[in-house]
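Following: one structure in structure tokens, then a few remarks.
Shown here: the complex without one of its protein chains, the others still in place.
A, B and C label the chains in the order they appear, each numbered from 1.
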Amino acid sequence: MKILFIQTGGTIDKDYAKVWQAYDFEINTPAVVRILKLASPVIDYKIKSAFKKDSMDITAQDRKRLVSICQKATEDRIVITHGTDTMSKTAEALSLIKDKTIVLTGAARPEHFYDSDAAFNVGVAVGAIQSLQPGIYIAMNGLVSPWQAVKKNPDTGQFTPKA
Amino acid sequence: MKILFIQTGGTIDKDYAKVWQAYDFEINTPAVVRILKLASPVIDYKIKSAFKKDSMDITAQDRKRLVSICQKATEDRIVITHGTDTMSKTAEALSLIKDKTIVLTGAARPEHFYDSDAAFNVGVAVGAIQSLQPGIYIAMNGLVSPWQAVKKNPDTGQFTPKA
Amino acid sequence: MKILFIQTGGTIDKDYAKVWQAYDFEINTPAVVRILKLASPVIDYKIKSAFKKDSMDITAQDRKRLVSICQKATEDRIVITHGTDTMSKTAEALSLIKDKTIVLTGAARPEHFYDSDAAFNVGVAVGAIQSLQPGIYIAMNGLVSPWQAVKKNPDTGQFTPKA
Partner (left out) sequence: MKILFIQTGGTIDKDYAKVWQAYDFEINTPAVVRILKLASPVIDYKIKSAFKKDSMDITAQDRKRLVSICQKATEDRIVITHGTDTMSKTAEALSLIKDKTIVLTGAARPEHFYDSDAAFNVGVAVGAIQSLQPGIYIAMNGLVSPWQAVKKNPDTGQFTPKA
């Protein structure tokens, strides 16, 4: 079993721009690299970057490309890190893939923050993907769920089960 | 579904003693409390402390008590945080429980360290426990495995699959 | 001796906005509050917020108000946290104050980052202010200097001595 991690951007990968007179966050190297380094993993894995975007800026074209990357991958277990605002939309686009287990996760606070949820969330995705049946899942706030069963609460930012 | 977290001690929960002329680590409040707080969890859970010991100091009596706590728990999904040196031994003691899903995890470096693997490891356990069949599992170094299938490598400290 | 800390904004105080579909930073509570809490300080101090701005957005009017706050303060030792891009400009505006010791500091990376320089920099300012003569100083990159003697290097972001 080998896990493919795909970076798409989002809060989890935001770093602080160091450029002259710029004062903004920017999406940088995948948080997954740093998180796995601390974990001394024994699992077999590969990390790939699809794009580096705030999830509000992801286009239909981007999603097509992401679906294509997942379809062409030799791995059948894929963890995608993604911004939370359109995570469900990307999950929907991926739902035409029937023979792979794909878990989307992300973070409410950048991995570079000392009070980030990133390492835990990536852990949840990694733990879940090893025993889940093929399908598209969201792993946020400790809950692993088929993508259609949860949605982001606009007030709290949490992914909660649909009523 | 509700998850019961049980603290037994080990590296993951080590804090720094602040007492006069003492210069030692001590096992303090469960790391799980701090890790879940950052994750804004939507899962239902409870945290309980069985004991606070380095895993080399856990006795047969302690293990009996832990088995009893797990048997009497109303929850059938249990994550146990534990020192790594005797994690496999405790898993063996727990293996007489047939109707619950129990995942043991821990850390190579205390959760209080900024370069700890604790949050990721607890995440792996939480992600795995939601879809695993009843049984006793170890979740370390990114790998979730039936307890008999892995052992701690004395040189690297990693839990690797048995040959 | 009492130290007055004044927040003006800048990178040091940047936090991550948690609002719905926003993906930006915001200047939040003073980093000095969190830094001093860890230090268990025995010094006498007060923390005040003048404004919360990126230093590129600070106006002449803002600087006038900051000068006025410093002049009216009963404390004669003042540490100002400030964005780095116009730190020298604010120092110049403050230089009409002749009877107080004022040290400006800030950070290249937000205090919320685990790899921030914020705690060290604020420490340098606190250590310096206790023995410096009245005047306006900049404390960045480990160097404490009269404000006129250093400038920010646009390439490295460091405050280096003027040739």
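One rule holds in what follows: a contact is a pair of C-beta atoms (placed from the backbone, for glycine too) under 8 Å apart; a residue touches a chain by one contact, two chains touch by 3 or more.
For clarity, every value in this text was computed on a predicted model and none was experimentally measured.
Within the entire complex, contacts from the absent chain reach the displayed chains B, C. Within the complete assembly, C:T160 is the residue of C:N28, C:S49, C:S95 or C:T160 that touches the hidden chain. When the omitted chain is restored, the residue from C:Q7, C:S55, C:T90 or C:S116 that touches it is C:S116. Residue-level contact of chain B with the missing chain is found at 11, 14, 16, 18, 20-21, 23-25, 54, 56, 83, 85, 108-110, 112-115, 154-155, 157. Contact between chain C and the absent chain runs through residues 35-36, 38-43, 45, 108-109, 114-117, 119-132, 139, 141-144, 156-161.
Operating definition for what follows: only the chains that are shown with their structure count from here on.
Shared residue numbers account for over half of those found at the interface formed by chain A and chain B, and the copies are therefore classed as meeting with the same residues. Chain A has its Cα centroid nearest to the centroid of all protein Cα atoms in the structure.
Fitting chain A to chain C on C-alpha positions gives a rotation angle of 180 degrees, to the nearest 5.
Between the Cα centres of chain A and chain C there is a gap of 36 Å. Computed centre separation for the pair chain A/chain B is 26 angstrom, with centres defined by C-alpha atoms.
Among the residues of chain C, those touching two or more other chains are numbered 114.
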